[in-house]
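Mind looking over this structure? Questions follow.
One chain of protein is taken out of this complex; the other chains stay put.
Labels run A and B following the written order; every chain starts at residue 1.
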Amino acid sequence: MKSPKRRSFLMAGALAIAFGVSAPVAQAQQPIKIGHSMALTGTLGGGGKGALIGLQMWVEDVNAKGGLLGRKVELITYDDQSNPATTPGIYTKLLDVDKVDLLIAPYATVPTAPIMPLAKQRGKLLMGNFSFQVNSTVHHDMWFNNPPWNDAASWSDNFFLAGKTFNAKTVAFLVADQEFAQNLARGAKTIAASLGLKTVYEQNYPPATVDFSSMIRAIRAAQPDIVYVMSYPNDSVGIVRSVHEIGVGSSVKLIGGAMVGLQFAPVMESLGSMLNGWVNYATYAPEKTMDFPGVKSFLERYSKKAIEAKVDPLGYYLPPFNYATGQMIEQAVTATKSLDDKVLAKYIRENELKTIVGNIRYGKDGEWAKARMVMVQFRGVVDKNVDQFRQPGKQVIVEPAQYKTGEVLPFDKASK
Amino acid sequence: MRRGVLRFEICAAAAVVLAGIISLSGANEYFFYAGYVVLQFVVLATAWNILGGYAGYVNFGTAAFFGIGAYTGVLLFKSLDAPLLVQMAAAAAVTGMLGFGTGLLTLRLRGIFYSIATVAVIFIAETLMMNWRYVGGATGLQLLRPSPMVPFETYTRMLFFVMAVLAVTAVSIARYIEISWIGRGLRALRDTEEAAECSGVPTLRLKLLACTVSGALMGLAGAPLPMYQSFLEPASSFSLNYSVVALAAAIIGGTANWLGPVLGAILLASMQQIVTVTISSEMNVLVVGVMLVVFVVAAPDGILGLIRKLRRPRAAGRSPP
Partner (left out) sequence: MGEAARLARAVFLPLGTTETDDRPMIFSMQLLFEAVVFGILLGCFYAAVSIGLSLAFGLLDVPHVAHPAVLVLGAYCTYLLGSYGWDPIIAGLALMPLFFLFGVAMYRFYYETFEKRGTDAGVRGLAFFFGIAFIIEVGLILAFGVDQRLVEADYIGKSFTFGEMRVPLRMLLAFGIALALAAALTLYLSKTFTGRAIKAVAQDEGALRLMGADPVRIKQWAFGIATGVTALAGALLIIIGPVEPMTDRIYIGRTFCVVVLAGLGSMTGTLAAGLILGISESIVLMHFGASWAPAVAFGLLLVVLGIRPQGLFGR
């Protein structure tokens, strides 16, 4: 009978491929390979494309200076399509087929969550990329996140502070059912309760939802003072459009909070004047209180490359922090003269790292010890103009007091 | 016939031993990661064929049983810290019952109605899991795997071996059904159900048996998924892709015989893995779709049918392997 033999033959063929893939490579002047996936398409693609340019700029800069430990740095990137189902396979491939030396996490919480157990069980250093509380159950001690937030309070405190101006008593939550939003909402609700705010409406929607009109109608019927939205770019756009279309009611004084995507230049441009009045988080705005050394020159260089690549030309959100991730790796590797994950992790944990987004120190669970997030309110935005956002005054920083450039206005007034 | 049976059993045992040797060898880790997926589709395609090929009921709902198997596994792991084999046994029980239940409800329907009903089961199962916070809801669940059992170096290698054993088991069950009175009955009702009933074939019982066995095997294939990925979320676990690939593998390989789904699955899944590593993951779905259409149109008896046609002068009167 041919069949079992055929089966063994096929197996032998597959084996040959496998062994071929693992053939040993010559050492010495091999480049240092840093592997990661980036959301270049899908809901997070608008931000991921710019972030990649930020990282690539660091790779160019470090190679121009001679590389790390005398070896060139090579960045290996895969598109994870903003889809958490792809990242376990991609990172397994990076480790076992591409044989990378160091790992950077995917952009954002949702694609990163699935690979946390993998990173922990393989004992790999993982440089986070704008995730939120993704390490809170796995507790990987070699995880270091790059965004200027740490726990839920670092986000929600400022948002609710803005609501205090209006003497707000009631809050409605509109939350996506995915890792980022759920992590945030858990903390936000505790904070809301401790501030004496009453929750009058709450809706968790599946990530693939495209129509929000029934939820907006329900929010309007509940008549809250504050609407706290926690969403990813596709939903953020849908929600802003829906509110613009059918209105959210005159009771609402403050709306927004944790909407990812309203920081991407292509989204800001396409939503235009619909953004006016919304209060949302940001990591950087071109206001005078946020003029950190090194950022302006980086953004100018970045902008040239981004415009050429037809990608987010402003780069206010991810690119500087992605460049900073590279700088952190550079500093740790240069100081310890090693590529060993444990050694590098120890260095990052114990030292202050100097980057273009400021000096970073790490605290609990691999997050920034001191948060530096701001809440901005969109004002006076016009349609179809991306360069307007380069001027101060379009994204007025309303909280915290340290960076404030203006008072928050009630939603119905500011949205005119 | 008896000699043929013994030969098959020897080859099956040899395959298991070979899988064991490979998983203890020094091969590249990624080979096991990708090989697991290939073996998984061998099980899914074989299970699909029991109902789809032998009985003629085109089941689009493979993803439902697969996903429920995965969620049963994760449920037992999270609540009772159950070992892998217990998870798999529970998954088989749950999806077997689900297969039986859906069989009872939908087997009165013919043709396309049956198929659409099976799609409905997928989405309803997915929605249920999306709303169940304990197993992660729409967000999903992160898991830390326990250490692998003693002879195996890594968990992935252990899963590869487990899936290999499962594949051999599934094929043996399918072969047994095919050559026994069950298979004869299923073939009779596939050709004309009314005539079969009139000649006394217990069609309902046979169909229910096929549904139950098929469902249980699909659930078994799904149970190790959460351990394999260290993560589980509904959208990808219930993806229609599982349904298409299982169906395509069986049709491309040839639905008349147990060997067809095996060939089809190995061919399709290996090609998919190679294309994913070298080109992109969209292309692999495109390849599956195109091959399915090409075979359905031009070579409806699959690869086995083509081989049979080529060997036709010598093939008359040969007994099944």
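Just so we're on the same page, a contact is a pair of C-beta atoms (placed from the backbone, for glycine too) under 8 Å apart; a residue touches a chain by one contact, two chains touch by 3 or more.
Quick caveat: nothing in here was measured; it's all calculated off a predicted structure.
> Taking the entire complex into account, which one of B:Phe60, B:Phe161 or B:Tyr242 touches the absent chain?
Selected residue, touching the omitted chain: B:Phe60.
> Among A:Thr209, A:Asn351, A:Gln388 or A:Thr405, which residue is in contact with the omitted chain in the full complex?
A:Thr209
> Pick out which of B:Leu85, B:Ala195 or B:Val293 touches the chain that's been left out of the picture.
Candidates B:Leu85, B:Ala195 or B:Val293; residue touching the omitted chain: B:Val293.
> Touching the absent chain: which residues on chain B qualify?
52, 56, 58, 60, 75, 79-80, 105-106, 108-109, 111-113, 115-117, 119-121, 123-124, 126-128, 130-134, 137-139, 191, 240, 244, 247-248, 251, 282-283, 285-286, 288-290, 292-293, 296-297, 300
> If the hidden chain were put back, which residues of chain A would touch it?
Output for chain A: 41-43, 45, 81-83, 173, 175, 177, 182, 185-186, 189, 199-206, 209-211, 213-215, 217-218, 221-222, 234, 238, 241, 244-247.
The working rule: only the chains that are shown with their structure count from here on.
> If you look only at chain A, which of its residues touch chain B in the complex?
The touching residues are 1, 3-4, 6-8, 10-11, 14-15, 17-19, 21-22, 83-86, 88-89, 92-93, 95-97, 113-118, 120-121, 137-138, 177-179, 182, 206-208.
> Inside the complex, what are the residues of chain B that reach chain A?
Interface residues on the chain B side: 4, 7-8, 11-12, 14-15, 18, 22, 27-31, 33, 35, 38, 130, 137-140, 142-145, 229-231, 233, 235-236, 239, 259, 262-263, 266, 270, 274, 276-277, 281, 321.
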